[in-house]
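Of the protein chains in this complex, one is absent; all others appear in place.
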Amino acid sequence: MNTARLFVLLSLIAMIGALTFAPAAAQDDMSEFVYAHSGPIRPMDPHSHWYGSTHHLLNLYYDCLIWRAADGSGYVPQAAHSWETVGDTTWRFHLREGATFHNGEPVDAAAVKWNIDRVRHPIGDIPLYQQWAFVKEVEVVDDLTVDIHTNEPHAYFENDVSYNGCELIPPAYFEEVGQEEFNRNPVGSGPYVLAELSENDRYVFEAWDDYHSGRPAVDRVVYQVIPEPSAQVAALLAGQIDLMRGVPVPDRATLEATDGISLLTESGNRMYHYYARVDTESGAFPETFPDYQPATLDINVRKAITHALDRHLLAEVHGSASARLARVCSYYPEGMADKYADPDVIAEWYDPDLAKEYLAKAGYAEGEGPTLHLDSPVVGRGGSAKEVAEVAAALLEEVGFTVDLTVRDASAFAVEVQRSGNNRELMLAALGCGPALLPLFYQCDWTAVAYSVCDEDWDAIAEAIQVTIDRDERLALWEQWWEYYIDLTQTITLFEITDVMALNSAEFDFTPRKDGWMTFRDVKLAGM
Amino acid sequence: MDKRLVMRGFFISRMLQLVVTMFIISVVVFFILRLSGDPILVVAPDFFSQEQIDQMRKFWGFDRPLGEQYLTFVRKAITGDFGKSYLAKRPAMELILERLGYSWILAAASAAIGLTVAVPLGILSALKRNSLLDLIITLMSSLGTAMPSFWLGLMLIIIFSVHLRILPAYGALQPESIILPSVTLGVGMAARLSRMTRSAMLEVLNQDYVRTAHSKGLMQKTVVMRHALRNALIPIVTVFGLQLGWLLGGSVVVESVFSWPGLGRLMIDSISVRDNTVVQAGLLFFALSFILINYLIDVIYIILDPRIKFQ
Partner (left out) sequence: MDTQSTNQSNKRAIADIPVRRRLPLRLLAILAKSPVGIAGSLIVTVVVVLAFIGPVISPQDPLSRNIRARFKPPGFVDESGNSYLLGNDQLGRDILSRIIAGSRVSVLVGVVSVLISGTLGVIYGLISGFIGGPVDSVLMRIVDGLLAIPFIILVIAISGVVGAGLSTLILILGFTGWITYARVIRGEVLKVREMEYVLAAYALGQSRLKVMFLHILPNVVASAIVLAAVQVGVTILAESSLSFLGLGVKPPTVTWGLMLSDGRQYINSAWWMTAFPGIAITITVLGVVFLGDWLRDFLDPNVRGRA
């Protein structure tokens, strides 16, 4: 008897356990928009880190002073209802009367000053202060007016002031609870409040009735972490989610043919490049490879590489990308997109014979090009990098290079190659297209470990771009800047990633933002 | 022997063992995770300078000697502080407890499926030894053992989610979400358990007293229920305990296949971004629960049969 009883008991315990923890589904009349986020999602303290895809979600419940318009046309008010320049180096912001944080604290000039001063100083382990170094001082003019003084005229002030770290948090609440508790129970002043947080899994936001610009149209927005794109597709087909980005190529036809699902295409605002090594000093390179002379030190070799790559083919292999010659996305930075994104120009650029000529000029006999060590992660931002690397390797071998391809998983790639500067001839870099940061990356005083470049003349142009407020003048400078970029052939641009998104269009109406940010203040119910 | 006395002795000796074992695990886990250096390079943004990276090292205490770091870790761990996640900036144990419910429900459902399928099949197989039925059951259980559980999961997704579209394949958003992952794990568990049940039953059936019972003319069913199964249960329960190790391990991969927000996925996610505090706390937690479950099974043993001896 004992035995049967024990067996039943064990099964019973197991089943009761199963039932008590059965996940509860939300069953109410509220409209709920679920976005499949690939993760990971970082802490809720917006000033403590630089992770873009987390800031996408932070934007739902924090207001900034101003914000980038969804269609890329300029900037829109958030906590500030208007703003203007006062002289070359001062920007004045007018705050909204009676606006508060979710907990009732006022969004006033003192709060704004507290926030910007906070982000300008090192916080935690990944501070953003370098990106806010353009700010000289924040001055409280009166309760609802605040001035930001910059060190010098700043061409990209509005962009920078609406970027990571711009999110306003309530000073009194934060000082009371501290960072750890704030990460658990964050408070902002945006149109949504955080209703439920399961770290790196599920973030549920509910509309805030008292938002200064009116309650948002959708009652509840959920960021559901689902790492695998294929899983996201299945979840969309099953009606578990309403929007995903990065739809895998073979699934597009299926989704397109499904009633109530539409595909949307927009720039992902990220690009793939191969970085060529042009020095032997930066990073850990001299210790790891003492006396090693990368072939790419020779500019002819680099030119051979850039002409050996069929960018249209690489973009096609990637599945959702459009070929580019320079680091110009369709949206960012300013200008030159026509010149470096023109399909004919790019097609002409692919010229294996020219590549062979350059190799000959570099002193290599036909078919006996140097060895290129190509490092790539398996998956880069925005999709597979492995297949792109495999095809690139084949193209390079066609003109006579020998390619030694090493593919690592993303974190190993970051540690062993990218961050330590152990890159040899070529390394994949997947980067965003921010106009404000772009010239900085190539400047002599840039401090990052890997891939530094220094050219005094180029440097001077970059400096000038950043302080030239007049747009036409600035674009003229950009033109010169890009010439250096192409000439140096250190960053060999491959393509811009296009985001293919799939939307539950039967229920929701969503227009992708030009800047590639997946944030959902503007989602509407379909047919409204 | 007095059961209460046995229990007390059991607890004291087991508690001592637990402390020693956890100490050993903590050493192994700590030093393995420090093997490749610190995770700062993964966490730091692209454009950080060496100076900023050094600051981060200092912030997390990676600039201290390894031995000192270990002692700090142990000192804090004893008070229940397993350090903060590098990424979430929240206590690692808090993140683990957040996911625990999901892992528990998945393990329980899989164990329930495993037990209810395996034990009757194993018994049947042993009773009808060398019959066609036995052959089929044995073959199926070998197949279940040989199959990678995550692949079975993928196949179930293809059939039930992609083609038939009757079951959700991902996450824990609806109550039905548990079906596919628990069946995936349950099948592997059942395959392993039924093999063990069969051989345990066979061993018992061959023993003298069972044969005696038979010869005394007791009916087959009575013999099985009263004599054989009771004695076979002890090895089955032991194996069940050991299989929980397999279940915990299998759940790591299967949770990742189904995006099930349990401990396993937390581990995989943390490993992929080298959030070592969470990985470390997770490994210790897995080990502790595995040991405790097996202690619990030993207690069941004692309840079942007080004559059991311990070392």
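Each chain gets a letter, A and B, in the order it is written, and its residues are counted from 1.
Rule of thumb we're sticking to: a contact is a pair of C-beta atoms (placed from the backbone, for glycine too) under 8 Å apart; a residue touches a chain by one contact, two chains touch by 3 or more.
The shown structure was predicted, so the numbers you read here are calculated from the model rather than taken from an experiment.
Asks: Touch as defined at the start, partner being the missing chain; which of A:Thr254, A:Ser420, A:Gln480 or A:Ser505 qualifies?
Replies: Among A:Thr254, A:Ser420, A:Gln480 or A:Ser505, only A:Thr254 touches the chain that is not shown.
Asks: Per the definition of touch given earlier, which of A:Ala172, A:Ala217, A:Val378 or A:Leu440 contacts the omitted chain?
Replies: A:Val378
Asks: May I ask which residue of B:Leu100, B:Leu124, B:Val162 or B:Val299 touches the chain that does not appear here?
Replies: B:Val162
Asks: Of the residues listed, A:Asp108, A:Glu416 or A:Asp515, which one is in contact with the missing chain?
Replies: Touching the chain that is not displayed is residue A:Glu416.
Asks: Return the single residue from A:Val140, A:Leu313 or A:Ala506 that touches the missing chain.
Replies: Hidden-chain contact among the options goes to A:Leu313.
Asks: I need the residue numbers on chain A that touch the omitted chain, in ascending order.
Replies: Here the touching residues of chain A are 228-230, 233-234, 237, 248-251, 253-254, 313, 316-317, 378-379, 384, 386-387, 390-391, 394, 405-409, 412, 415-416.
Asks: List the chain B residues touching the unshown chain?
Replies: That gives, for chain B, the contact residues 17, 20-22, 24-25, 28-29, 32-33, 35-36, 142-143, 145-148, 150-152, 154-155, 157-158, 162, 192, 196, 199, 203, 234, 242, 245-246, 248-250, 252-253, 256-257, 267-268, 271-272, 274, 276, 279, 283, 286-288, 290-291.
Please note the rule applied: only the chains that are shown with their structure count from here on.
Asks: Between chain A and chain B, what is the separation of their C-alpha centroids in Å?
Replies: 38
Asks: Can you name the residues of chain A that touch chain B in the complex?
Replies: 1-4, 6-7, 10-11, 13-15, 17-18, 20-23, 25, 39-40, 42-43, 45, 48, 50, 122, 124-127, 130, 179-180, 183-184, 198-202, 224-228, 231-232, 234-235, 237-238, 240, 409-411, 414-415, 418-420, 441, 446-449
Asks: Within the complex, which stretch of chain B touches chain A?
Replies: 36, 39, 41-53, 55-56, 59-60, 84, 86-91, 95, 98-99, 101-102, 104-105, 108-109, 111-112, 115-116, 119, 157, 161-162, 165, 168-175, 177-178, 182, 225-226, 229-230, 233, 237, 240, 256, 259, 261, 266, 269, 272-274, 300, 304
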